[in-house]
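Then we have chain A:
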Amino acid sequence: MISVYYFGAISLILIGLYAVLVKKNLLKILVGLSIMETGVNLLLVSIGYVSGRSAPILSEGIGPNQAVDPIPQALVLTAIVIGVATTAMALSAAIILYEKYGTLNVDEMRRLRG
Partner candidate 1 sequence: MEEASKVSRYLYTLIVLFLIWLALTASLDPQELTFGFILSAIVAAITYPIFTTRGLANLHPKRIAYAIVYVPYFLWAMIMANLDVAYRVLHPKRPIRPGIVHCRTVLKTNPGKLALANSITLTPGTITLDVDGDDYFIHWIWVPDEALTEKEEEHVKAASEKITAPFEKFLKVIFE
Partner candidate 2 sequence: MNGQYASLLIALPLISAFFVPLIKGLGDRAVKYYLILVTAVQVGIAGWVFREVYSTGKPIIVMAGGWNPPVGINLYIGHFAALFVVIVALTSFFMAIFSAKAIETEPTDKYAMLFLLLMLGATGMIATGDIFNLFVFMEITAISAYALTAYNKTGEAAEASLKYMILGGIGSSFFLVGVALLYGATGTLNMAQLAQLAGGINATVAQVSLALIIFGLAVEAELFPLNAWAPDAYQAAPHPITAMFSAFVVKAGLYAMARILYILSAASGWADITRLLIVLGTLTVIVGELSALRQRDVKRMIAYSSIAQVGLIAVALALGTADGVSAGVFHMVNHAIVKALLFLAVGYVGITLGGTAVENFEGLGKRMPLTAFSITVGAVAVMGIPLFNVFWSKVRIILAAMDANYTWVVALVLAASVVEAVYYIRLIHTMWFTGEGERIHENIAIGTIALFLALLIIFIGLYPDYFWTLSQKAGQDIFNVVQYVKNVPLMGVGS
């Protein structure tokens, strides 16, 4: 039986990918990508979780054997920032695109082809 966190993570990834595959509005596609990223981050954190353990901050009486894996959390912090950066870039490009093409429909974003 798959854990609900894994299930949620995979679902988010697939929902995001679905948006990328069928939504016509560029912004929705970008949102889809963000959802995918969120799913991946959730997956990372879930993988680092250890049943019955707490956040890996060794204060307030938490010892080395009562904390979950700190690595995935560190990785997720990095991944989130990277996601933010990508989104910012994508939005800037979308702004230019809208300025020049007057549309955000991906079907009309096809001047480069062949």
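Keep this in mind: contacts are C-beta pairs under 8 Å (C-beta built on N, C-alpha and C of every residue); 3 or more make two chains touch, one makes a residue touch a chain; residues count from 1.
As a selection rule, all candidates are chains of the complex that A comes from, given by their letters.
Being a predicted model, the structure only gives us computed values, none of them experimental.
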Every candidate listed belongs to the same complex as chain A; state which one touches it: 1 or 2. 2
Any idea which chain A residues touch candidate 2 in the complex? 13, 16-17, 20, 26, 29-30, 33, 36-37, 39-40, 43-44, 47, 71-72, 75, 78-79, 82, 85-86, 89-90, 92-94, 96-97, 99-101, 109-114
